[in-house]
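Dumping the structure here so I can ask a few things about it.
The complex appears here minus one protein chain, its other protein chains still in place.
Residue numbering begins at 1 within each chain, and the chains themselves are lettered A, B and C in the order written.
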Amino acid sequence: MAIILGANTYGKAESRVVRIRRDTERHEIRDLNVSTALRGDFAAAYTVGDQSTVLPTDSQKQTAYAYAKEKGITSIEQYGLDLARHYVDDVQPVQSARIEIEEYAWERVMINGVEHDHTWTRKGQEVRTAAITVEGAGSTQQTWVVGGLKDLIILKSTGSAFAGFLTDPYTVLQPTSDRVMATSLVAKWRFTETEMDWDTVYADVKSIMVERFANLHSLALQQTLFAMGKAVLEAYREIAEVRLSAPNKHHFLYDLAPFGLENPGEVFHADDRPYGLIQATVTRDDAPPADPAWDSFTGLV
Amino acid sequence: MAIILGANTYGKAESRVVRIRRDTERHEIRDLNVSTALRGDFAAAYTVGDQSTVLPTDSQKQTAYAYAKEKGITSIEQYGLDLARHYVDDVQPVQSARIEIEEYAWERVMINGVEHDHTWTRKGQEVRTAAITVEGAGSTQQTWVVGGLKDLIILKSTGSAFAGFLTDPYTVLQPTSDRVMATSLVAKWRFTETEMDWDTVYADVKSIMVERFANLHSLALQQTLFAMGKAVLEAYREIAEVRLSAPNKHHFLYDLAPFGLENPGEVFHADDRPYGLIQATVTRDDAPPADPAWDSFTGLV
Amino acid sequence: MAIILGANTYGKAESRVVRIRRDTERHEIRDLNVSTALRGDFAAAYTVGDQSTVLPTDSQKQTAYAYAKEKGITSIEQYGLDLARHYVDDVQPVQSARIEIEEYAWERVMINGVEHDHTWTRKGQEVRTAAITVEGAGSTQQTWVVGGLKDLIILKSTGSAFAGFLTDPYTVLQPTSDRVMATSLVAKWRFTETEMDWDTVYADVKSIMVERFANLHSLALQQTLFAMGKAVLEAYREIAEVRLSAPNKHHFLYDLAPFGLENPGEVFHADDRPYGLIQATVTRDDAPPADPAWDSFTGLV
Partner (left out) sequence: MAIILGANTYGKAESRVVRIRRDTERHEIRDLNVSTALRGDFAAAYTVGDQSTVLPTDSQKQTAYAYAKEKGITSIEQYGLDLARHYVDDVQPVQSARIEIEEYAWERVMINGVEHDHTWTRKGQEVRTAAITVEGAGSTQQTWVVGGLKDLIILKSTGSAFAGFLTDPYTVLQPTSDRVMATSLVAKWRFTETEMDWDTVYADVKSIMVERFANLHSLALQQTLFAMGKAVLEAYREIAEVRLSAPNKHHFLYDLAPFGLENPGEVFHADDRPYGLIQATVTRDDAPPADPAWDSFTGLV
């Protein structure tokens, strides 16, 4: 029996890259949080402290900022592809690169109905995400692109039930035919293409999911999630799989009876913890293999 | 010399009250975080543990939810006035009540250009705030209403300088005639009236401040803050004072020279800490006294 | 009527200064979060954007790091005094300086019962705080030192009651003679001296407060807070006033009756929100005036 190094990865997390385009008086802004991670034969760094094949995480930070200028940021997916390919193609010991990006949206300030040229407020709603993985050299190189969003807080005040569930000796919950359903959605979608109109697809996928959440009469959060994923797959043949994670942000009907008040679905307590957590994958039965696409930079441990 | 009880206050913080109006198929939602605090002669609770004049904080929580139904929530200012007056008028030992409220805005989901009746996403931008103080009984009762916002993240990519400052032996900062200026604004405005069209005033005050941030060519964040406050006072004679707190969220121009790249105001690092912090009061020279208006529930310690 | 600048302050918040002493093989560490703020006649910066009297916040940052070397950090109170006096004495336009510091404690790693020379783990418990204010020049200069702590999470599983309280129509709470009492304490104490053995006093004040929390049979959190403050004042004539803020971190007895289980004070749900919040000042009746001592850097708005 020997003790050996298993899976490992290293990189620079959370470089806060802000890119302004000021070619005209109407500036553009993209505001990113960039993490990069490399895999390859770095065993000697672990076992004997030999750094000779290790590109410092500081160099990865420098590259993230430099590429914002050299390559520009037309979309986080494209920028991530540029960075990932760079590491695999240009830095010899790197066999695989993983780029994870969050993008914070800004909206132009409106003044008297006119958009301002160079002032924005942070939109504040969901955070757009992308995870790009490039593996291998030359003609066997493979690429995975996962788009996504997180922190999309969405709520419906009716059109949601929860009944007919299994009961056991610890079940005290009462069924309901009309409840508030709310979540802070995380969704990710895996592309089978690497050339897309990324910004357009993003906006469209988001609106497809929102429509399903709103219009499906929900018998359970599970059903809503599956319908959201299915609708995205039906709309985009370039998407092979959708993964969704949805905390059930409980809104408990407040008991006003002690005060002689009725409460027909009007006053709720929005609770913090605990919360239900539903996670699901919706996929095609012929989806190509996905493994590294879902291996998050921070997911090893 | 004796050891005595000084200023004190107690209450229930952060009740998460959500109110749905469902009188028609088009529901309405208001989503609040409510804190209430009472002052009065509660010394015996501190000195000898006598609770006979202490209304439990649990009762304050119940009241916050009950009033969401009994009085409704037409605005956070009005709801706060209802709660504050209730404590001072109806609970004998209470001499002063302070209500602090945060409101999270939701926007209706749009589906094919049509607003949905009962589904929203959390808007996510700034948080609206209100602080209401009512003191005293009968004809000498006084009332202070402070409206506000926080977490309004705003950025301009040009139109801001910082130069001509005082230098000392610890000064290494270089002057600049064109920088990114960004902040996460907290602003509060003190009314001299208690009957206003609160929602309209809120939207208007916010847009006045945003306009000044955008359009004033700024020689310093200080100047921008003063201009924002001044513009609000000029627009509303019912507002006596505006207070602003603005972290200078530094966007440092990234040094790309080592890589042979120019960086004419295009690539920035958005830094976390430390940050400048500018706070200012803009007021009228004949403003009525304000003291308890600014005494935050959590500000005693 | 004119619109004027009212109270204002500016500075650099949250410089994360870490100071290692390595004079011998046994190193020492102090780990601080330093905020500095200045007051003076800076009106022109606000009203016309004139920076000629404004020492940049960047210079304040540089000074915080430089003083960690020049003056050293024997205690946060002493380091804060050095910084505050520097601004008032050496930077002409400054009339008043406020320094607020948090200190994170580290404890030496123990290996086979021996303390390690240069490795620590962060202690993690409470954060020590200090706030120093220096105002005025020459013989009329005044100085206020406030020591403190925050985030001291403390719990007792018995020896606490809450009964005999006032009831109103919104009261559903039942009295209890034995409950869990827990808080995350913030405490601050105002000195009337500026020369103390600061580290010793800090440790002693903390242990006095902890003893009172533990040993006083509590009829209410209010009573416990007053007793804690009183005990500190009785021990230190150099302390004129203690302020305490204590969220009542509710531990609700969990209802296990539906499952045929008794629960005699054994299983609790630790709730997040809402929470009671009790704040109190304990003072001497002959305490000298305090005003700027309590004016937090961030407390203007």
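Operating definition for what follows: contacts are C-beta pairs under 8 Å (C-beta built on N, C-alpha and C of every residue); 3 or more make two chains touch, one makes a residue touch a chain.
Just so you know, these numbers come straight off a predicted model, no measurement behind them.
*Asks:* Could you tell which one of A:112, A:140 or A:167 touches the chain left off the display?
*Replies:* The missing chain is touched by A:167.
*Asks:* Looking beyond the chains shown, say which of A:137, A:203 or A:277 touches the absent one.
*Replies:* Once the missing chain is taken into account, the touching residue is A:277.
*Asks:* List the subunit B residues touching the unshown chain?
*Replies:* Per the touch rule, subunit B residues meeting the hidden chain are 169-170, 172, 258-259, 272-273.
*Asks:* So that we can see where the missing chain sits, which residues of subunit C does it touch?
*Replies:* The list for subunit C reads 15-22, 27, 29, 31, 62, 65-66, 68-70, 106, 109, 111, 116, 118-126, 151-159, 180, 207, 210-211, 213-215, 251, 254, 256, 258-259, 261-272.
*Asks:* Tell me where the left-out chain touches subunit A, residue by residue.
*Replies:* 1-16, 35, 37, 42, 45-59, 61-63, 66, 90-91, 93, 162-168, 170-173, 186-188, 218-220, 222-223, 225-226, 229-230, 233-234, 241, 243-245, 247-248, 273-286, 296-301
Operating definition for what follows: only the chains that are shown with their structure count from here on.
*Asks:* To reach subunit C from subunit A by way of touching chains, what is the minimum number of steps?
*Replies:* The least step count works out to 1.
*Asks:* Calculate how many whole Å lie between the centre of subunit B and the centre of subunit C, each centre taken as the average of the chain's C-alpha atoms.
*Replies:* From the centre of subunit B to the centre of subunit C is 23 Å.
*Asks:* Quick one: report the Å distance separating subunit A from subunit B, using the average Cα coordinate of each chain.
*Replies:* 31
*Asks:* Return the residues of subunit A touching two or more other chains; collapse runs of consecutive numbers into ranges.
*Replies:* 258-259, 272
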